[in-house]
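Now for chain A:
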Amino acid sequence: MTLYLLLAVALLIIGLHGLFVCAQLMRKILALNVLTTAVFLLLVVLAQAAEVLDPVPHAMVLTGIVVTVSTTAVALGLMVRLLERRGGPVSGRDRDSRNS
Partner candidate 1 sequence: MSLTGVIGGILTVGGVLFLLLGTLGLLRFPDVYTRLHAQPKADNIGLGMICLGLGVYSGSLSLTLKLLLVWLLMLVATAVGAGLIARAALRRGIRPWGL
Partner candidate 2 sequence: MGAPGLAFDGILGAALLWTAWQAIHAAGLFRAVVSFMVFGLLMALAWVRLEAPDIALAEAAIGAGITGALLLSALGRLDWEAGRATDECLRGRDRAFWVPTGLLLLAGLGGAAWLLPAPGLGEPVAAELGRSGVENPVTAVLLNFRAWDTLLEIAILLLGVVALWSLGPTPWPSSPELVSPALPMLGRVLFPAFVLVSAYLLWRGSHAPGGAFPAGAVMGAGGVLMLMAGARPWLSGDVHGPWRWALALGMVAMLGVAFAVMTGGHGFFEYPVELAGRLILLLELAAGLSIALLLFALYLGGEPPADWETRRPA
């Protein structure tokens, strides 16, 4: 169990780090997904600690996964629209956007 707790914290850090450090929107979306997975992992590992298996966090994570896919879909839709509007590679900090 301790192993998975450590894994959750490590994933949390990787996700946060990627979210802040990477400029490209696609990578930010991937980092957000890793981050949510880490939170789910934390919830389930803590649920594991109870004497009787607690199904409430499991149900929460189940809804959370479905919510995550909908936010990912909306984010990707926005990203693709942004690319079409700009006509260039999608990045928050490429040279064109910094100058204009």
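Selection rule, in plain terms: all candidates are chains of the complex that A comes from, given by their letters.
Convention: a residue touches a chain if its C-beta (ideal position, glycine included) is under 8 Å from a C-beta of that chain, and two chains touch if they have at least 3 such contacts; residues count from 1.
Nothing here was measured: the structure is a model prediction, and the numbers come from that model.
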Complex member in contact with chain A (any copy), out of 1 or 2: 2
Of all residues in chain A, those that touch candidate 2 in their complex: 3-18, 21-24, 26-27, 29-31, 33-34, 37, 40-42, 44-63, 65-74, 76-81, 83-84, 89-91, 94
